[in-house]
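Every protein chain but one is kept in place in this view of the complex.
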Amino acid sequence: MGLKVYLSGEIHTDWRERIVEGAKDLDVSFAAPVTDHDASDDCGVAILGAEDDKFWHDHKGAKLNAIRTRTEIEKADVVVVRFGEKYKQWNAAFDAGYAAALGKALIVLHGADHQHALKEVDAAALAVAEHPEQVVDILRYVLTGNLP
Amino acid sequence: MGLKVYLSGEIHTDWRERIVEGAKDLDVSFAAPVTDHDASDDCGVAILGAEDDKFWHDHKGAKLNAIRTRTEIEKADVVVVRFGEKYKQWNAAFDAGYAAALGKALIVLHGADHQHALKEVDAAALAVAEHPEQVVDILRYVLTGNLP
Amino acid sequence: MGLKVYLSGEIHTDWRERIVEGAKDLDVSFAAPVTDHDASDDCGVAILGAEDDKFWHDHKGAKLNAIRTRTEIEKADVVVVRFGEKYKQWNAAFDAGYAAALGKALIVLHGADHQHALKEVDAAALAVAEHPEQVVDILRYVLTGNLP
Amino acid sequence: MGLKVYLSGEIHTDWRERIVEGAKDLDVSFAAPVTDHDASDDCGVAILGAEDDKFWHDHKGAKLNAIRTRTEIEKADVVVVRFGEKYKQWNAAFDAGYAAALGKALIVLHGADHQHALKEVDAAALAVAEHPEQVVDILRYVLTGNLP
Amino acid sequence: MGLKVYLSGEIHTDWRERIVEGAKDLDVSFAAPVTDHDASDDCGVAILGAEDDKFWHDHKGAKLNAIRTRTEIEKADVVVVRFGEKYKQWNAAFDAGYAAALGKALIVLHGADHQHALKEVDAAALAVAEHPEQVVDILRYVLTGNLP
Amino acid sequence: MGLKVYLSGEIHTDWRERIVEGAKDLDVSFAAPVTDHDASDDCGVAILGAEDDKFWHDHKGAKLNAIRTRTEIEKADVVVVRFGEKYKQWNAAFDAGYAAALGKALIVLHGADHQHALKEVDAAALAVAEHPEQVVDILRYVLTGNLP
Amino acid sequence: MGLKVYLSGEIHTDWRERIVEGAKDLDVSFAAPVTDHDASDDCGVAILGAEDDKFWHDHKGAKLNAIRTRTEIEKADVVVVRFGEKYKQWNAAFDAGYAAALGKALIVLHGADHQHALKEVDAAALAVAEHPEQVVDILRYVLTGNLP
Partner (left out) sequence: MGLKVYLSGEIHTDWRERIVEGAKDLDVSFAAPVTDHDASDDCGVAILGAEDDKFWHDHKGAKLNAIRTRTEIEKADVVVVRFGEKYKQWNAAFDAGYAAALGKALIVLHGADHQHALKEVDAAALAVAEHPEQVVDILRYVLTGNLP
């Protein structure tokens, strides 16, 4: 048994690296969105041509990114969605809803202060964790049956 | 032709009433989440018993609400998701992702200031509007071919 | 909004009647398996001919009953599964798994003493109730937003 | 042709080992739930934090286990569900219903004394066996056409 | 509860009429292929123009008939397939396979002499009957719980 | 039996009217795209605001029209796609591919001169007709078994 | 590009061998039912215990065979169904219907004398061939673009 795990959400801390590092002995293949903020914002116009209107600038980029994110979510067995301390992070919640509707195993990762605001997202999850290391522990347990 | 339209998201302004009122001559049936904020928060414990832990208090409520929201989204032809000025509104973005994964026709409704933060959600939509009256105009056009 | 609700499981108490009676003012249509124990056991041989072997006697009956139960579960928006005090009730758990895999909104109804044994079934549910009246309250809340 | 086989159900006898050993010359990959009873019961709180309430203790664990069980059932070609002599084993019946709804080839394994109580589960199966060696024989026949 | 029942297969005896007549007090809507043999054979060329080659003559007709048969099978809750005494009746077996793959409740109706040749079809069915009246009894039981 | 029929494609002749008129005695409900060419082209900017760039002008309109066309194709039992004498009509071929992938019964309507260019579209159809009256004859035959 | 091809139907001539031999230079993996007639008939009772009644003898065997055939058809890209000169071969037509409903690319292989009786099956196919070598030619063309 191997698992395909998609790591969605917050891009300003090292949570992905900590999970990937912690799970390096496990049969897991990780995927993620493009986490270079500028590239992610500007990919559409950089490849397909400039736009005067910021809406279409963003639109072209968001659609290019969707080629990657939707494909990866659809291939994933497990989708982990991380909500950080800052920003609206609506794309994270969107991914969670997308994954839930596809019946993916959903793990939500966030601090206690977001608990009430994320209650609908948490309600669709099979696990709600606070720390990246807990996600590693979950993956280890799911794959090997071993507890920390 | 008739349309089933689900109105998801912000519950603090009268946008739903304005759409329903504006579309009253159209063959549309509307559905929505429970918009009574207190009832929505406390329904789980009110019916199924109190919880000491706020997380489970919220969890029970969010799951009861999901009986309604997921059922209605799955039945809908069109899902309108409104993002207001305040709060995280992650449940709105979650609903948008859920609807997108099911292939529903998605209309997003928000002010210009949210444009960048909602670019991934907008990218999945068939229309992005600023005012509830535009949603009425869309429904009228879709159903009758008449423009405002 | 109306709901189709399938009432699966225990057939030896009046829980179905209590739910149907309690919800009679709501826009709900209920369905259920054949609850006449003898008819349910013997329907196969009564219609399709006797069997010497008890296994095939049961098999023919179980398949006839499946025409009803699977059709109704597939049509339902909400599936309520009741576990009573006695018997193995594996068909109830089977129905719960069947409904869960189809993405139906699942409500499980059982006494506190079954809590540990039913943890996997409860984990797939959107509500776990102890009393039929709580199911009525859930249906009322889901349909009208009103709490008890 | 190779087969992915998920071995669900009873965890107190060596039936899984007997099937895996008997099928070691066949192109079969086996999967199973975590069969360490204590780990399976306590995984949720061990990783995600203690709960005062036994219901939520169990709930967190059952959901973590579901990450593994649902993923594996969805990947399987054949699901074998074993019912032992003791306990309620509602999770086994739940898995059978889940697998049936997904259209998996279902093999049920149980003693003759459970025949009547399992008739609805058996009715959804493509084979009903009493001994693990019969499951090996089935897998060998399905893969090679050879009979015992 | 109402049932949509599609009556596929043999067109040379009055089995459909006997089922429809017997079930006239039940909440069942019946559908069937075009049972006028000549019309069914020649519909393609009659509407879309003559063909020199018998293969294409038949092909055009079979496709027109498929508009009806596939649409009706997909809408049906229950598919009854009747095999008569004569002819190859491969379209009946095709319909049975089509219905089985869609997860429809399948009832097969045939005489004892066809038992061995139809074993794969029967194995996919929830009931195997010999007489049209048994199909009526099944529909009555499924809908009302009453046995003959 | 009733049929939902979607009439896609060419908007410059009266073929839809001829089909609707010819089938007025049949249990058919028809749907179609907005056939007012100007409204269809400009609906996006008329409702959601002007665009400087013609691409986005068209884009907004095409997406609004997709709310109607995709919803209607998904609800249809039969999709008729008409290719006229002029223009590229790529949206007609797109609709045909969309309908084919959803497993809809597809009827293609075009003149003999388009036969070679439409061979891939025709190959996915259950009927290829030249005249609207043939579509009426097909619908009558499918619904009643009567030939012209 | 590689293809998974399932070879269903007649088991009394060497058509499978001729296709496998002819395609040995192509990137095709073939699957087939158990073609040992006696094993196929008796597998159920040989593994799961004797039955007095021939119907159940056949039933147990047909279900074991279905573990293989349905799994393989679901995994296949292309399903070839061969109808020979003798016997009813309803299982072949059943497989064709099953494959058609799953949207598999269907190739039917039969002699000209069966043309009329198989018109509904042929109408669901992407190719109708008379000789196994034509199936090889099709596979070669599909994979390489080379014609004979």
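In order of appearance the chains are A, B, C, D, E, F and G, and numbering begins at 1 in each one.
Basically, contacts are C-beta pairs under 8 Å (C-beta built on N, C-alpha and C of every residue); 3 or more make two chains touch, one makes a residue touch a chain.
Values in this document were obtained by computation on a predicted structure and should not be read as measured data.
Visitor: Among the options F:7, F:76 or F:100, which residue touches the chain absent from this view?
Guide: F:100
Visitor: Need a quick check: the contact residues on chain A for the chain that isn't drawn.
Guide: Looking at chain A, the ones touching the missing chain are residues 31, 34-36, 39, 42-43, 46-48, 60, 63-64, 66-68, 70-72.
Visitor: Please output the residues of chain G touching the missing chain, sorted low to high.
Guide: Answer for chain G: residues 1, 3, 77-78, 105, 107, 125-129, 134, 137-138, 141-143, 145-148 touch the chain left out.
Visitor: Which parts of chain F face the unshown chain closely enough to count as touching?
Guide: Counting over the whole complex, chain F touches the hidden chain at residues 54-55, 58-59, 61-63, 65-66, 69, 83, 87-102, 114-124, 128.
In this section, only the chains that are shown with their structure count from here on.
Visitor: Which one of C-D, B-F or A-D makes the same contacts as E-G, at least in over half of the residue pairs?
Guide: Matching pair: C-D.
Visitor: Counting only Cα atoms for the centres, state how far chain B is from chain C in Å.
Guide: About 31 Å separates the centre of chain B from that of chain C.
Visitor: As a quick test, compute the distance in whole Å between the mean CA positions of chain A and chain E.
Guide: 49
Visitor: Going by the touch rule set out above, which residues of chain D reach two or more other chains?
Guide: 63, 66, 128 - these are the residues of chain D that touch more than one other chain.
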